[in-house]
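With one protein chain removed, the remaining protein chains of the complex are shown where they sit.
And now, chain A:
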Amino acid sequence: MNRSKKQASIFSGVTLAALAAVVLMPLLLPSATLATEILIFALAALGCNLLLGYTGLLSFGQAIFFGGGAYVASLTMIHLGFGLLGALFAAMIAGAALAALVGLLAIRRTGIYFVMLTLAFTQMAYFLAYTLSDWTGGDNGLLDVPRPPLTLFGFEISDLTSSYAFYTFVAVMFMLIFVFARRVIHSPFGTTLVAIRENEGRASAVGFSTNHFKLLAFVISGGITGIAGALYAMLLNFAPLSNIELLMSENILIMTIIGGTGSLLGSLLGAGSIVMLGDLLSSVWPRWMIILGIALIAVVLFMPSGLWGGVESLIKRWKERRSGGSEKAAKEAEAK
């Protein structure tokens, strides 16, 4: 009991580890743009992880919320003159609303049908974005997406034109959402989600209306993913059609799984390793995605808890070795 309370506090080890990673990344990586991309996809993976890792819902619909968030933020900035925070808020609402819509339909079915429906809806969203080319730019993507300055209460804090300034802003957003996601997971709502993941029939028999919980998880995931999409459009100054493709859903899923489901740091690790891998390889070898396919199969067969699971077991072993001496003594005393 005491332990779980400690974990839920804002300044827990996990949050501090995420903070350390966020501070160190721009110093260690070749460019702030790469670090920004990592954090944006870490946000998307975080949203995916809430569904897959904590609720047990495998969603191929994440591209709808990512692409939808990107389009809505871009369009509100271009046509309605929304500022930075306004556009992000609009993207969050759009992502959440799209997730509610997809969720309402997909949750009507469980198991494999649910997965197939989310995939079919991603295809639908793709064709919708393709058809509405007057708004989305179709195949060419939506060009000239602005990156407005950060203003709070009328004061301009930063114009965000330098890549480090924008990184700092994205990093603050990431930490806020990371802490929020931790609060969600450790709340009674979050534990109910885990109960649904473990045994939906039992959770429902105990009296939880599991569909409402699943829908709300979807909405939260969609909101987070929508923000990620909006930040991505601001980073690139461009909202390509590929944002809303099935491949984007797959990429987000693969980051989540390779990083490790059921742990928020895993999402950061997964997004970081795959974005960096893509950055390193895509110019040398355009077919580098083959490695992703192989890695996905390898993780499923040999390392189901993902990279973060591997890190965790290393930490555990290290701790055991450190406390090994005293434990041994205790055991010997017990034997006597």
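Methods note: a contact is a pair of C-beta atoms (placed from the backbone, for glycine too) under 8 Å apart; a residue touches a chain by one contact, two chains touch by 3 or more; residues count from 1.
Simple rule for what comes next: contacts and distances are computed from a predicted model.
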Protein name, per the UniProt record, of whichever chain is missing from view ("Amino acid/amide ABC transporter membrane protein 1 (HAAT family)", "Ferrous iron transport protein B", "ATP-grasp domain-containing protein" or "Dihydroxyacetone kinase subunit L"): "Amino acid/amide ABC transporter membrane protein 1 (HAAT family)"
Candidate in contact with the missing chain, chosen from A:172, A:297 or A:314: A:297
Touching residue (missing chain; options A:165, A:184, A:215 or A:289): A:289
Those residues of chain A which, in the complete complex, touch the missing chain: 52, 56, 58, 105, 108-109, 111-113, 115-117, 119-124, 127-128, 130-131, 245-247, 250, 253, 257, 287, 289-290, 292-297, 300-301, 304
